[in-house]
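A single protein chain has been omitted; all remaining protein chains appear in their positions.
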Amino acid sequence: MSVRTPDPNPGWLPDFALDETRARVPILYVEAVPVRVDANGNVEHIGILLRGSSTTGTMTRTLVSGRVLHGEAVRDALLRNLEKDLGPTAFPQLPTSIVPFTVAEYLPFPGVSALHDPRQHAVSLAYVVAVTGECDPRQDALELTWLTPEEAARPDVLADMEGGRGVLLKQALAHVGALR
Amino acid sequence: MSVRTPDPNPGWLPDFALDETRARVPILYVEAVPVRVDANGNVEHIGILLRGSSTTGTMTRTLVSGRVLHGEAVRDALLRNLEKDLGPTAFPQLPTSIVPFTVAEYLPFPGVSALHDPRQHAVSLAYVVAVTGECDPRQDALELTWLTPEEAARPDVLADMEGGRGVLLKQALAHVGALR
Amino acid sequence: MSVRTPDPNPGWLPDFALDETRARVPILYVEAVPVRVDANGNVEHIGILLRGSSTTGTMTRTLVSGRVLHGEAVRDALLRNLEKDLGPTAFPQLPTSIVPFTVAEYLPFPGVSALHDPRQHAVSLAYVVAVTGECDPRQDALELTWLTPEEAARPDVLADMEGGRGVLLKQALAHVGALR
Partner (left out) sequence: MSVRTPDPNPGWLPDFALDETRARVPILYVEAVPVRVDANGNVEHIGILLRGSSTTGTMTRTLVSGRVLHGEAVRDALLRNLEKDLGPTAFPQLPTSIVPFTVAEYLPFPGVSALHDPRQHAVSLAYVVAVTGECDPRQDALELTWLTPEEAARPDVLADMEGGRGVLLKQALAHVGALR
């Protein structure tokens, strides 16, 4: 008789299962725009990740993002993905409400929507999250750049954002009153 | 050479595929609290569906809800599910923003969270939607009852709501300023 | 014995009293961005008022706006000002929640903030409001122009908005997912 160890991370899926699932249903994501704020909550800097793409060999700018796993609460997914992309000492201040500032819809078909993800139909709950600690990107993110709201809203920065996320970044800036 | 007819409704899944998918990822839903409003937008009545359960033979109260299909926009899913549950002449006034009033998380494990769905881990974007026409529930919903905010907030009504949705109904009432 | 007629509109103030009050406290306003939507709630057109300024003789673009009077509910002020600026047959669909998409702060000192009102410190609760009827601007508004989201976001249109309201218009577009 075999005794199986309980799956330590049951939400993760093998690649074939994830691919199959991606063809069947929209995949739920959380996304975060990390910001530094002053004592009044005014956004002074926005954190943009610089990520190298293994498929295209190019560099793109992006936001903190990741899947919500099976059985995982949205808040847990948000914290886990913030730690994944910003490291364990970022000290994010998670919002008290899980109402996102927007719901971002990524379609796999190019040109249909402003946001695009060739792998899947993804629906992302997007949050602005103040971080107070040191950010140390891990994994495939090479660098975190802190931009002022004015710099982040520059057309060349917005155009560099992966999958059309320049639109999402503008929504985040508008939400915090930092889009001029 | 075989010529395949294009799938007329590619978002739908056969039962076995849906069951398999439900074990792998959280399933994205939209949910709506239909309301009747006065000229100022004050909520006067809330529409609650009375639904017979085929598995338990009991009657439960519930809200408009349904899956977001693969490739389907959240707005399209919301309108489709409003028509599915309220009929084609409800004339819902869809919100101009797709930011939900709350994100409802249903876990398959009883007792873990206020909201519970034995079939799956569901994450639902919840909206309050004013309807101006005649509502004529179809499918398995037997009846639509219009309650005043005071009636809807009664403990016996809230306790009857399927899957713990009494919590969601209270959030909707609070959001529109009708929870006393 | 004198019999006084009840004040028909007690919230209105004589000019001297309003001027005095404007120097003492922030004045509460409501502001609305009128929109036309499709059946799914997608914003197709934004209504911009063209207004002649009696002091400068120039034309400026603006939004629906007006004071909240003493004793007047925010919803009532919103409906009253929509009727004042769009006429009695606009049939606005007032939101079910009075949470604004943003709080706009106008300061009397030029250059301090993006939004500016030389008369006063005004704080404005801003809403996107779908209108379904015929709009017929009254009073000092000469014309209502319906622009697509793309047209409304053009720099020359935004720059023409009175008191820096181009910033507010961009926030409204971002809120409804129509800022590209």
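A, B and C are the chain letters, set down in written order, and residue numbers restart from 1 in every chain.
As a working rule, a contact is a pair of C-beta atoms (placed from the backbone, for glycine too) under 8 Å apart; a residue touches a chain by one contact, two chains touch by 3 or more.
Remember, it's a predicted structure, so these values are computed and weren't measured experimentally.
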{"item": "Missing chain: touched chains present in the view", "value": "A, B, C"}
{"item": "Candidates A:18, A:50, A:79 or A:147 - the one touching the absent chain", "value": "A:79"}
{"item": "Contact residue for the chain not shown (choose from C:42, C:62 or C:102)", "value": "C:102"}
{"item": "Residue of C:17, C:59, C:142 or C:159 touching the missing chain in the full complex", "value": "C:17"}
{"item": "Residues in chain B touching the chain absent from view", "value": "102, 114, 167, 170-171, 173-175, 177, 179-180"}
{"item": "Absent-chain interface as seen on chain A, which is shown", "value": "35, 37, 39-43, 73, 75-76, 78-79, 93-99, 101, 128, 130, 175-177"}
{"item": "Touching residues (missing chain, whole complex) on chain C", "value": "13, 17-18, 21, 23-28, 67-74, 98-103, 105, 107-109, 113, 121, 123, 125"}
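We adopt the following convention: only the chains that are shown with their structure count from here on.
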{"item": "Shared interface numbering between chain B and chain A [over half = same, under half = different]", "value": "same"}
{"item": "Distance from chain C to chain B - Cα centre to Cα centre, in angstrom", "value": "34"}
{"item": "Chain centre separation (chain A, chain C; CA means) in Å", "value": "35"}
{"item": "Contacts with two or more other chains, residues of chain A listed in rising order", "value": "102"}
